[in-house]
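Here the complex is missing a single protein chain, while all its other protein chains stay put.
The chains carry the letters A, B and C, assigned in the order they are written, with residues numbered from 1 in each.
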Amino acid sequence: MNKPQKTNWKTKLHEIIYGADTPAGKWFDIILLITIIASIILVMLESVRSIDKQFHNLLNISEWVITILFTIEYIARVITVKKPLHYIFSFYGLVDLLSTIPKYISLVFGGVHALAALRALRLLRIFRILKLARYLGASNNLVKALKASRAKISVFLFAVVIVAVILGTIMYLVEGEENGFSNIPKSVYWCIVTLTTVGFGDIAPQTPLGQFIASLVMILGYGIIAVPTGIVSAEYTSQNKPTPEPEKDKIHLNTQSCPNCSASKHKDNAEFCYNCGHKLNNE
Amino acid sequence: MNKPQKTNWKTKLHEIIYGADTPAGKWFDIILLITIIASIILVMLESVRSIDKQFHNLLNISEWVITILFTIEYIARVITVKKPLHYIFSFYGLVDLLSTIPKYISLVFGGVHALAALRALRLLRIFRILKLARYLGASNNLVKALKASRAKISVFLFAVVIVAVILGTIMYLVEGEENGFSNIPKSVYWCIVTLTTVGFGDIAPQTPLGQFIASLVMILGYGIIAVPTGIVSAEYTSQNKPTPEPEKDKIHLNTQSCPNCSASKHKDNAEFCYNCGHKLNNE
Amino acid sequence: MNKPQKTNWKTKLHEIIYGADTPAGKWFDIILLITIIASIILVMLESVRSIDKQFHNLLNISEWVITILFTIEYIARVITVKKPLHYIFSFYGLVDLLSTIPKYISLVFGGVHALAALRALRLLRIFRILKLARYLGASNNLVKALKASRAKISVFLFAVVIVAVILGTIMYLVEGEENGFSNIPKSVYWCIVTLTTVGFGDIAPQTPLGQFIASLVMILGYGIIAVPTGIVSAEYTSQNKPTPEPEKDKIHLNTQSCPNCSASKHKDNAEFCYNCGHKLNNE
Partner (left out) sequence: MNKPQKTNWKTKLHEIIYGADTPAGKWFDIILLITIIASIILVMLESVRSIDKQFHNLLNISEWVITILFTIEYIARVITVKKPLHYIFSFYGLVDLLSTIPKYISLVFGGVHALAALRALRLLRIFRILKLARYLGASNNLVKALKASRAKISVFLFAVVIVAVILGTIMYLVEGEENGFSNIPKSVYWCIVTLTTVGFGDIAPQTPLGQFIASLVMILGYGIIAVPTGIVSAEYTSQNKPTPEPEKDKIHLNTQSCPNCSASKHKDNAEFCYNCGHKLNNE
């Protein structure tokens, strides 16, 4: 409601790039989302030899276009933020940089394969845009339930790993190298494959005793899959319990971020950054 | 309660074909159900080469009988409906047509394989009849729970796909083409196979590092299978709760939208638009 | 509490064989349980060629001993029941007979393989003895929850089969005979293998499009596994709700069965059979 003091192009650009409250900001996010998905599909297609052979030039040009777009976006982000260094060394700042430079490096050294794959990091950028997802209001309770059950699931998965190591060692002794259980790490790998009910079948017990122990492992795995499910289910049920009034106050629909310190999650009616006290651009 | 003006054969036929309230209507649905299932079994048997060789004529004649029955039913549906074009271009109208014509086309062009498979669409017709299932009263709460959790499960499955793309790219780099991870899409496919604990084993990691990452992927997949289960479980539990009255107060049944700015989701007792302050039409 | 009129050997034997309230009855059940398990292990060992070769005579003699024991038990059951024909043609009566005669038939015709396997039916007899399990009091709520969710799970599994048929037909068209999807039934079989996250890998999609559809099938299967779990979980939670007092009245600890009509599940203080009105032996 309060008019901001100076609304120069930097502040406006910041609002478009970092916020999603204005129509321009929303469009920026949607276009960025599409560009990222397109670039991921490009990286995938490049790795398919037959497609790369036939459309090499087209793929190369498209990749350059996207790389240049991302470069412009990166520079814009650095310029419009008040503390550029803070952004550059933040998680998303590094992801933005690392997912853009491989193409430039390939210009100098030729198409270095391992670096090219860094471009897959672009996918991580989707999560930044998906603060949009909050509008859906869908995953709020879910995230809370997952956070509440994180410690318990960790303890559980830790126990699974210990069981896998002990059972893997036993299977190594029972089956031995001639049946594919060539060392303990591989045997533990097999045990995890079996406990999680994945069951590739690249290694499978051949001796009757081995198959008997494998049966026990499978039934155990079948039984313990109930544990993480039970945890999440119970936590989520308790998150769903009817005390919605105090909860509602906590929902932040405001996607704006501070032009000074990039902090987000401001209250809808906030006029100053809760983090640094800087004036927000509430137009 | 009100007697219809004209109860000619068209209205009667309409009631038999589209309704399931009269005994004749129920019998029509049951016979149709049996015919559809029989026709699906026919399509299946035809695809088995050895059976097709031995009983080709029998299968062909049965198929013609069913095709003619479906043709009669289709014509009857078009005639008895008051808006025939509306039916013809509806979803079920198209399914009815597409699942009937392949046999006629095969008469002209010879047994075109791909078209023959269109007959499998007949299976979709089962869902129309299964409004009968509502009589069982079994799946009502279930459907509500699934609808309530649809958004959350979509968000979850979307996250699974993103994780699969990132992990798939990593596995492509670690294992490489010589171990079957010949390109990123295939590697992502392997990752989905593993995360969902399906585990075909047509592609399996061979290097120690690859097997280590695969173990992490499997344990991750084992952990996250808890999420959709927890969601459905919690939603279904809350659908089952025996105190629906206080819940209803919180649900906003107000479907009104602002005449000025079209904003919706107004509170039930709202008199002014929360968005633009315009007076709402509370009649 | 009331002394029975005539306690001849028949009534006593009936109580030992059919009941589990007296110490003798309990011992009879325990010994029968052990004999059944031993006989199942025998049937299993016989099927292993190397073991059968080495210990053929030992296995043969043991099998004869068990067969004769079961024969004696069968005759005792027929004699002590008041309506022998009713027992002979009951489910358990037929199981008792069919699991005993194969050895006698093998005496006449030589070791007919298929008949020998009928002995595996003996395993079904375990369920009769396991009315003992009720003493544990463990599975009562579980059974109720399963019964309550039976209809819903059936509807769900029916939907899974329909989805499998449609997706199986699509995979047959996409992959074709050259990639192992040689006919629609086999393709539907593959689809069930995948949807249920079993994933044998004997058939696996080879074409990119097939692998893409397979990914969708897997994610779908991963999502819908939540449904039966959610149903059972919610039903079981509602069964667990704290109103245990009226529940307790329904628990039948009485394992006695009527000497006249073999009906079981009598109330603890019942003096006459609820089914035929015959006097029960309450000692």
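Note that contacts are C-beta pairs under 8 Å (C-beta built on N, C-alpha and C of every residue); 3 or more make two chains touch, one makes a residue touch a chain.
All values derive from a computational prediction rather than experimental measurement.
Residue-wise, the contact with the chain that is not shown comes from A:T237, picked out of A:S39, A:T67, A:S99 or A:T237. Contact between chain B and the absent chain runs through residues 197-201, 229, 233. Of the residues in chain A, those that touch the hidden partner chain are 151-152, 154-156, 162, 165-166, 169-170, 172-173, 182-185, 188, 194, 197-201, 204, 208, 211-212, 214-215, 218-219, 221-223, 225-227, 229-231, 233-235, 237-238. Contact between chain C and the absent chain runs through residues 40, 43-44, 47-49, 114, 117, 120, 123-124, 126-127, 133, 136, 138-139, 142, 145-146, 153, 157, 160-161, 185-186, 188-189, 192-193, 195-202, 225, 228-229, 231-233, 235-237, 239-240.
Just so it is clear, only the chains that are shown with their structure count from here on.
Measuring from the average of all protein CA coordinates, the nearest chain centre is that of B. Per-chain CA centroids place chain A at a distance of 29 Å from chain B.
Averaged C-alpha coordinates give centres for chain A and chain C that are 47 Å from one another. Rounded to whole angstrom units, the spacing between the C-alpha centres of chain B and chain C is 35. Residue numbers of chain B whose C-beta contacts span two or more other chains: 185, 188, 197-201, 225, 229, 231, 233, 235, 237.
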